[in-house]
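The structure appears right after this line, and notes come after that.
Removed: one protein chain of the complex. Kept in place: all other protein chains.
The first chain written gets the first letter, and so on, giving A and B; residue counts start at 1 in each chain.
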Amino acid sequence: MTTKLSPTGDLIFFAVFAVAVLTMPVWLAPVGAGYPDLLQKFAIFGLFATGFNLLFGLTGYLSFGHAAFLGVGSYTAVWSFKLLGMNPIPAAILAVATSGVFALAIGYVSLRRSGIYFSILTLAFAQMSYNLAYSVLTPITNGETGLRVLQSDPRLFDGASESTGPLISNLFGVEMTGWGGFYFCAVVLLVGFFIAQRIFRSPFGIMLRAVKTNQNRMTYTGLNPRPYTLAVFVISGMYAGLAGALMCITDPLAGAERMQWTASGEVVLMTILGGAGTLLGPIFGAALIKYFENIFSAFNEQTLHEIFSFLPDFLEAPVVSIAGLFVGEGWHLTLGVLFMLIVIFLPGGIMEGVSRIGRLFKRGSSKAEPNRQTAPAE
Amino acid sequence: MDVILLQLLNGLDKGGAYALIALGLTLIFGTLGVVNFAHGALFMLGAFCAVSFNALLSLELVTIDPEKTTAWGTPLEIRTPYVEAYMGDFGHWILNYSVPVSILLAIPVMLLVGFIMERGLIKHFYNRAHADQILVTFGLAIVLQEIIKSIFGANPIPQAAPETVRGAADIGAALGFDPGVIVYPYWRMVYLGFAAAIIAAVFAFLQFTTFGMVVRAGMADRHTVGLLGINIERRFTIVFAIAAVVAGLAGVMYTPILPPDYHMGMDFLVLSFVVVVVGGMGSLPGAVAAGFLLGILQSFASMNEVKAILPGIDQIIIYLVAVVILLVRPRGLMGRKGVMES
């Protein structure tokens, strides 16, 4: 739905998005999401999904191992803290670079195949990384416990000056936890979103869409799709690496489970849930899943009784016990039901729902508007 | 020598399990063209057929002994299974054989589950993107999993094999080795035989029946079969139900080896996908061959001698083999061109 915007439209769109992201603490507070850690997660996973969407949404290549780059980015960032100091900038740059190299290697091999064969190749690489990081590579990754920054680490640039304070990443004195961390992540998300928007609009983006539409025809016109797909694979891996670095910047710990196939699956689900191939969809999907994970899992019997205390006693008990199935330890159930409902009724993900609502309003105001071309991009 | 033989046995046994799980998945891929992330959940449901059957059999007659109390002060309850209380020896026999007997329960249950799943959900996704299929079947898998969890809890529930096949057989002695050198559990051999039988049955069904012929034709070229005026949709339902039964039976018979819990399907999901893809999308013999290949390689990679040279190799061998095979053979061992490649 965004494809028909003019360059100015794009900028207005971006500006609205930027304002919305930066004011999240205000407008998300009423639904219980207005605290730094969750908002950081929204921004970080929004970025991760945006990067994933560049690959999947544009070219149709479904990578099932993107979490490997997230993990590589995380480990690089923590090692940068350990060796260089707690400044997030070098950590982020190094993480992007390393994950880019990893993506280049994995992408070079995996992109020789397409379809599900490509998916399984990326999955295999990610699972190998996860299994090794959890066990044999413990000297580098600190295995199950996760890699952390210790007081005894060299930290070349700031190690001597602050040897007792808490080990928190800081950007020239601004601590990267709490709201400071959120605004840092939000700005990085905006930069990432801006670049993604540019890529969507660029000739490069058109090429990638051509890969998705018909690779054969593209080859017949004398174009080799490989350099394009490899380039976007690397870019997408860099986004993941950056997201991984942000996770460590806001919370200096890198664990191997970040690379497990479930983590790769999560970003796939986020993207499809929100709407693959749209700019905003993956960010919505990421926020929704993280919201469920953090807020729905936190309800317990006590809070449910408080919520439903307005009901008469004979009603309250059964309502609480039914609601209890879907929250707290049952939050997975809600998530599963949600996946099914959205994909059954909104084939284009959340973005299709948004555009349907938008169409509804438009139809009300101007009946002349043809509503055919508002289908989500791809 | 005996070490090699034992690991070969392990590999065959693992391979049988992998092949059996992958068989249904590749059947669905090949005919319906659907990526079924709920396949692991079907395996899990099968296992829980055995659990429920056993639980049903061991429904207990509760009598309260007023003389004694529990550690927390309530009267002690004495429990005897109804089956034993009313049917005596025969009841005891059924309890003993509850795992194999529960196959009789699992077949209709899984047929029904498969039928409902296909008619109610999968049918509407034949022409949707693979991504949508993944999302909806993954959602379904979570829902099934959570339902089982809310009924049976999260902990594994042990299922004993029948007493006569509970121990291990001294195969070595029969083959002329020293006694006690090559020992293998009876139940694992039963499982291997069972897997072979099921695989053979599925192949025979597809090979020698008219129905099977149509399905095979559908796997080769769905459009043409449809043009011939054959109602391929109706057959899809049956294929899906068969796949569900195969997965379910694999689950039932696996319970004495791996005490089932609600999450076991997810644990096998990735593995079964790897097996199917290494075998080649939509190829049944490919899936079976890949299952055995990966099982045997995994067993040998876990030997101390191998691990001493390549530490951690047993953790990644399956994925490593998958990468190598897919690079050498673009469509897996026996895949055909054009299946799930876009």
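To be clear about the criterion, a residue touches a chain if its C-beta (ideal position, glycine included) is under 8 Å from a C-beta of that chain, and two chains touch if they have at least 3 such contacts.
By our rule, contacts and distances are computed from a predicted model.
Taken from the listed names "Hdr menaquinol oxidoreductase iron-sulfur subunit", "Transglutaminase-like domain-containing protein", "Substrate-binding protein" or "Pyruvate dehydrogenase E1 component beta subunit", the protein name that UniProt assigns to the chain not shown is "Substrate-binding protein". The hidden chain makes contact, of the residues B:Pro158, B:Gly193 or B:Gly226, with B:Pro158.
Take subunit B: the residues that touch the chain left off the picture are 2-3, 6-7, 9-11, 13-14, 17, 70-74, 149, 153-161, 166-168, 180-181, 183-185, 187-188, 256-259, 261, 263, 267-268, 298-299, 302-304, 307, 312, 314-315.
Touching residues on subunit A toward the chain that is not drawn are 3-4, 7, 10-11, 14-15, 18-19, 22-23, 25-26, 32, 34-38, 41, 131, 134-136, 138, 143-146, 148, 151, 164, 166-168, 177-180, 183, 186-187, 190-191, 194, 198-199, 201-204, 206, 209, 247, 251, 253, 255, 257-258, 293-294, 297-298, 300, 302-303, 328-329, 331-332, 373.
Just so we're on the same page, only the chains that are shown with their structure count from here on.
Once the centre of each chain is set as its mean CA position, subunit A and subunit B turn out to be 33 Å apart. Here subunit B touches subunit A in the complex through residues 35, 121, 124, 128, 130-132, 134-136, 138-143, 145-147, 150, 270, 273-274, 277-278, 281, 311-312, 315-316, 319-320, 322-323, 326-327, 330-332, 340-342, going by the rule given at the top.
Residues of subunit A that touch subunit B in their complex: 56, 60, 62, 109, 112-117, 120-121, 123-125, 127-128, 131-132, 135-136, 215, 261, 265, 268-269, 272-273, 276, 325, 330, 332-333, 335-340, 342-344, 347.
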